[in-house]
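For this view, one protein chain was removed and the others were kept in their places.
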Amino acid sequence: MQLLLLAVLDGLAYAAQLFMVAVGLTLVFGVLKILNVAHGSLFAIGAYTASTLVGLIGTPDLSLIALALAALAVGAVAGPLIERGLLARIYDKEHVLQLLVTFALFMILEDVQKLLWGVKPLFEDAPVRLLGPIVVGDIYYTAYQLVLMPSVAAASLLILVWFLRRTLLGRTILAVTHDREAAQAIGIDARRVYLLAFTIGAGLAALGGALAAPTTSLVPGIGVQMIVLSFAVVATAGLGQIEGAAVTALLIGLGRSFAVYFAPELEVVVPYLLMVAVLLVRPEGLFGRSELRRI
Amino acid sequence: MPTRLFALVGMALLLALAALQPWLRFVLTLALATGLAVLGIAVLLRAGQVSFGHALYVAIGAYTVAFARPLVGEALALLALAVLAASASGLVIGLFVSRYRDIFFGMLNLAFSMVLYSLLEKLYWLTRGTDGIRIARPDLFGFALSARDYEWGLFALAAVFALTSGALVARYLLTPAGQALSALKTGETRLEFLGISARRVLYQAYCVSAALAGLAGGLIALATLHVTPLLAYWTHSGELVFVAILGGTANMLGPFLGAIVFELVRVYAAAAFPDAWQMILGLVLLVIVLAAARGLVGVIEDAWMRARRSK
Amino acid sequence: MTQTTRRQLTAFALATLAAPWILPRRALGQQKPSELRIGISTFLSGPASVFGVPGRNAAELLIEQMNARGGIAGVPIKALVIDEAPGVNFLLGECRRLAQNENVDVMLASISSASCLAVAPLAEELRLPNIMWDCGTQRIFEEGTWRYSVRTQANAVPEIVAPLLYLLKVRPDVQTIAVVNQDYAWGRDSWAIFKTALEAIKPGVRIVAELFPKFGATDFSTEITRLQALRPDVVFSTSWGGELDTFIRQAAERRLFERSLFVLPLAESSLERVGKTLPEGVIVGARGDHWFLHPIAKDTEKLKTFVSEYRKRYGHYPIYPTFHMAQALFALEAAYTRAIAANGGVWPSREQLMDNLRGLEFDHLTGRMKIREDGQGLEPMLIGVTKHVPEFPFPVLDHMVLFPPELTMNPIGTKGLEWVKGLTMDMVAKAPAPIPYRA
Partner (left out) sequence: MSRAILRARGLVLAFGGVRAADGIDLDVLEGEVLAIIGPNGAGKTTFLNMVTGYLKPQAGSIQFADREITRLSPRRIVRLGIARSFQIPQLFREHSVLANIALALAAGGDFWSPHRPLLTTARETEAQALLQRFGLADLAQQRADALDEGARKLLDVAMAAALAPRLLLMDEPTSGVATAQKHAIMDRLIPALRQQGVTVVFVEHDMEVVARYADRVAVWSQGKILAEGPAGDVLADPTVRRDVIGLEGAAC
């Protein structure tokens, strides 16, 4: 019984982290219809920037703010830069080419990271130490992973859903997600919506990285690990489905931690098996709607 | 553009290169093999479908050679087995993935390749994990060749397979089912209302691509004589798509041209900038996509047309 | 059948056509070259660049120093470094290029065991002397004999047996043990050796958890929760690099070190990075007879200069891959010197070089080691426990034991995994006396 509780707690913590990365990717894919392979690089850059900033500030009390600032900065700089500088040039091209542009970007950013931060693992856990441990039964958790990360993830989900459903700006984004041509027909400037959605997506990736930074060593290639998992989340969730991403992240998180407890050999393949199983039953993804094409 | 002439001239050029620079023999053999897998990717791209997991079939082909080598002494037989195993897997997996389109198609392929990758790493007692399996050099054409002759033999084999596969695929693409591939991209509904199963069209192409990737994997295993799970990793699948776009898919030369340029750029970039070769490759890809979306064959085609017009 | 015949013909035609160009460029390099060209393969990208780049740095620094002394027997050294991260296919092409196009005389390959296993046969084919400078798998010299390859450091067997002996010496009453290893060949191999040896020496120790998080994992929370619940006496992990750092940090934050004794055979390479997050009393290894505060070599000019030079240039203390690189280069120098002497002052052929690498005894930064007749290096294993001292912002090693190869390495012709089945408690008793840390 206690084992079950522990597995759930571990699963939650992991799901929170996965969600933070996948949600941005889902949003970007929903709006721009581009699967951004460089999303993992933005995650990594967010993480590195956060670690550097926490180190620079030096005061542990301010470290949480430093994380948020780093994410904001990376999102605000990299988002528009990439969208305007690169993606805006290829919206009229085939999907394959769009995908490949982000693949190229991913390769470039991998080396940029290495040139900026080197290969030495970077570890800055001031925020984790700041929040201290939490004891469940006789097991020590860190408050950072058990409370802060799931809270931030939940808050991000709620804010995002509120923003998309309740604000005018958010609704324009949703309109473009559902039907780009119809949205443009009623006078929505799709290009601005793209810029906005991509910047939010980049910011979320960076925030995911910034949040993960205090819990893990930053090494070259850290973005690669995150990105394939996020791909699985996007497809399993259903295209552009924010809530779907949350549920999928939760399923993967729980699946993974139960695997570690009861069938360790399966741990790595859990996300993929889950995806195959979901798509077998629901070909449009967990929350995807199978819309009959109008003919 | 006279594709056949270009193919033969290109092959002669490769032969000369391989003769002048012994190390290129191996690199070019790998490039031609990769080109075969990319040819399969190009077939799927006709239907607008991007597989982010075809390294799966490359790895199946390669590991088939590794597993069968203790029992089979002839390289050609090993290749046949590699193609067989990859095709069989394609036949089964294709039944499932041919129902899906676009990102779902891409991601399901990714999922299958990642599952295989994990298995290759996990089933340590069987696969030796990341250490990989060493393959004893087999006979070729029934002869126990010296290392050098074996390299030449494999190079020749890869060249022959490249030429024949290119010709066969070109022919397949001209048949109704082959033509229906790009029809699937532009009008799947229409296809269904003509009484044609779009799924079967894609399934057929998928099996062709799996077989080609298996052949590529077999050749790669025979050339490197060492296989590792990295063959199945998703970045390797991504590379195949990369090469397809680099070379261009309009013409059967594209995949091979792309593969050769990719390998050479990587070699020279890695030699000149060991710390930033990935960035160079990324930049090359960016330039191609932004400036020459039809890939290298597109560039050549344009040049050829211009030359003919100015004549 | 006709198909085959046609292909045969094609192959022969091609081979004949090409013959004039592919004759060996230099049959026997007896003439003293103008420079000694060394190919080095190492990780310059990906997670293993944590080791690869320090290794490359060491090569850069040492070759510069050697060249300042006039190179090897008056021949300056030129290094060509390649990245082994893209995988075996790429590496094999690069090795061919280095050998056939860049005309390197010697290859120093590699970090990954897969790379070493793949390069060794190629070295035979190319007649290219190859020094395996960092890879650990014992399989290389157990499953093949290589004329053109040697290894200038120990292998997985002593690297794992030594920490085990150390553990049983300090905690003979161990009852339960858990493992957290990276899920790839090294993680699996090292655990197999540890487990087999443990069952032989002290049967009845319960293995309560075998956890293999995926290679490159960034989070060990779930594993740590399990370990907290299970409370094993000992937690064993051969993880390295960023993953080991993460594991140590997360375990420390969640007070796992208070519940279990940790045995971390590769943690020497993480000490400076994790700092005093790693508590005292953890058993740490260094994959060999080296550490920048090596108890015997600590005050030698050679080590002191190297450490300070290295630190000045790269900003960190050297870690084991730098020492491994040094061993390879010193071995190469010693072998050339020995071969030239045996050859009456004439520059040796590749085969003579290989002959002189075998059986070679040479000095490196922290001691003296030997290369066995099968090509396997023999070096002692330095194991200690962590201790916090004011002089350094990170833990140092205390109660260091230098396990001699006779105790920890299987003899020629035996397989390590079989050999460890014959280990006994006697081995533990035979361990040399510990050396305390001196400031």
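Here the chain labels run A, B and C in written order, and each chain numbers its own residues starting at 1.
What we mean here is this: contacts are C-beta pairs under 8 Å (C-beta built on N, C-alpha and C of every residue); 3 or more make two chains touch, one makes a residue touch a chain.
Everything numeric here is computed off the predicted structure, so don't read it as measured data.
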Full-complex contact with the absent chain, from B:Ala80, B:Ala147 or B:Ile196: B:Ile196
Residue ranges of chain B at the interface with the undisplayed chain: 171-172, 174-180, 182-183, 185-187, 189-190, 192-197, 200
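The criterion applied here is as follows: only the chains that are shown with their structure count from here on.
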Chain contact graph, described as a line, ring, star, complete graph or other shape: complete
Whole-Å gap between the CA centroids of chain A and chain B: 32
Chain centre separation in whole Å, for chain C relative to chain B (CA means): 35
Residues of chain A touching at least two other chains: 110-111, 114, 224, 268
Junction residues of chain B - those touching two or more other chains: 118, 121-122, 275, 277-278
Chain A-touching residues of chain C, taken from the complex the two chains share: 45-47, 49-50, 52-53, 183, 210-214, 216-219, 221-223, 225-226, 228-229, 241-243, 245-246, 249-250, 253-256, 273-274, 277, 316
Residues of chain B defined as touching chain C within the complex: 15, 18-23, 26-27, 30, 76, 118, 121-122, 124, 128-132, 134, 140-143, 147-149, 152-153, 155-157, 160, 220, 224-228, 230-231, 236, 263, 266-267, 270-271, 274-275, 277-278
Complex contact set, residues of chain C against chain B: 4, 7-8, 10-11, 14-15, 17-18, 21-22, 44-45, 80-83, 86-90, 92-94, 96-97, 99-101, 112-114, 117-118, 121, 125, 137, 139, 183-186, 188-189, 214-215
